[in-house]
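Left out: one protein chain. Kept in place: all the others.
On to chain A.
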Amino acid sequence: MPNQVSRRIYDFLKDLPPFSFVKEEGALLQVAGRVEVQYQPIGSIIFRPGEPPRERFFLVKEGAVELFAVNEGEERLIERFGEGEVFGIRPLLAEDEYLFLARSAEETLLYAINTEGFRELLPNYPELSSYLATLMAGSTRSALQVKARQAPALIEKENLGGPDLLDLQTIHRAREPISCQASDRIITAAKLMSEHNIGSIIIVDKKERPVGIITDRDLRQKVATGIKSNQELVVEIMQSPVICIPPSITVADVQIEMMRHKINHVVQTEDGTDKTPLTGVISKHDLLVKQGNNPAILIREIARSQSATELRVLRERAERLLSLYLSREVSISFITTVMTQINDEIIRKCIKLSLARMQADGRGNPPALFDWLALGSQGRGEQLLRTDQDNALIFEDVPEARYPAVKDYFLQLSSYATEFLNDVGFAYCPGDMMASNPNWCLSVSKWQSQFSHWMHVNTPESMLHTSIFFDFRGVWGDGSLPAKLTAHIFSNLEKPSQRFLSSLALAALDNPSPLTFFRNFVVERSGEHKDQFDLKARAMRPLTDAARVLMLEARQGSVNNTFRRYELMAKLEPQNAELYQAAAEAYEVLIRLRATMGLRRNDSGRYLKPSELSRMQRLLLRNSFGPVKETQSLLETRFQLNFLR
């Protein structure tokens, strides 16, 4: 008979996964009645890696438990569990040893749940089993991620070969067919497949005509299970006939063939029938890649497009590409490079469309050399989502008499260009930091005095403008005009400029990073985003601001990208290399998180609710706060900011 205590424990369990999947009250009451309540003072070890599994798993009733991967005596935090979360489920599903070290991070009360009596419930509730399997897969994956983070160089290489668009194209090129003879044994085919690292092999006759196909799945289902011996002939397990296509066929046609036959591979032959020799093979995966999810093709299509509407569609395709990259954990340096090139190409196209419109208006060709300056995140080459546009226009110095007319031409051009950009999906800047604003459409020398002003008059407004305009990047011209601006800034810095740099550094300290993220999630106290976290202001901006001032101090003008700035700083200051490297990695995590959330919610991804983040995202985000804080302290010391505040 259930007593009050097991009833009390039952009440706690019944709403929490995985227990919530047990729909039968009696069964769960029995589980509750066999719980062992464990008290763990702070710092107690609950289990260690390599320990044999115990006949129980754990639920945090109160407090917190941390899971660490232990590698050569070094502990790396993997997960942190709070009230109502389950851990140590390995003994429930596998007779494996524990992989991690579990230690209480606070005074903790655990419910140790007997696996016996619970395991028996698994077959009755498929949801329960699949939840537990996912939970365990998650923790194993996080172990891999932790390992991966330890070897960043390796990842860079594996991530589709670095930031070269052509490389990506080659990788996704449809592959040469690998084939074997019908008289070959299964083992030969399997060896060929693993040798070429492919998922399928075509069986051909003596005249190279396709007769069948063997895929990974056939090997798994028919050979690995022991139904067929690997010494038997390939014809024993191959699927036949194969679906053949001619060499010239559209992607859509291939897709239709695959759908119609419910298959994942089609074979290309000389004439599209199985009566002619094999020439290629296309898998469903190859097809997905071909479906416009190729940045080089996308960029080409942008260049060819004729209207903002077309550009908008292409930019939406770029967003799908982005989402694909994010889901495949492609490196941020690659993603930002691709997306920046796409965005730049869109900007250039919008300018071209605007120039055409100027022609149509009868205003002719540009009266002077000019460049379009991308500002803010696009200037830094970090813009992944379509956020508000920030841009400016610079033109070469012209005689005073011509100035008004020249400026008027470029203002009109800019107003067309910003309109096109708005149509593509880059909304007008609410602060009007756009080339169409007369203040931000200037000649080289007028821009130079504007920058001098910002550097010498340290008002909050100057600081705001500095944070946006100093990350300018020319996307239209040959780079000579922005270079003049850069040279001017550095010559200004030659004069005593400590006050300017200090004010910039001080601005980077405006938003102290949150210390932690767990349970007491730091939220904005002001306004509508009370229960949310401002990712941009609290974590990203301090890093971009700090990187900018460090680059200015180091007189480095060529690098705009925040994480590349930190990578460069790491080279310039080896004594701080570790911190800069951590800051670069943290920034990549933040960009990735913001883009992922933004895509999911179809917004800027700026504000985050703790509840929408996965455990791993929360952990990574929390881990990024450390470098933010350390970078801020570095600025504080370097620019002696404690005296200024």
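Operating definition for what follows: a contact is a pair of C-beta atoms (placed from the backbone, for glycine too) under 8 Å apart; a residue touches a chain by one contact, two chains touch by 3 or more; residues count from 1.
Keep in mind that, in the parts below, contacts and distances are computed from a predicted model.
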{"item": "Protein name (UniProt record) of the chain left out of view, among \"Pyridine nucleotide-disulfide oxidoreductase\", \"DNA polymerase-3 subunit epsilon\", \"ABC transporter permease subunit\" or \"L-lactate dehydrogenase complex protein LldF\"", "value": "\"DNA polymerase-3 subunit epsilon\""}
{"item": "Touching the absent chain when the full complex is considered, from A:G33, A:P49 or A:G84", "value": "A:G33"}
{"item": "Contact partner of the left-out chain, one of A:L93, A:L109 or A:I178", "value": "A:L109"}
{"item": "Touch residues of chain A, complete complex, unshown partner", "value": "3-9, 11, 32-41, 44, 62, 107, 109, 112"}
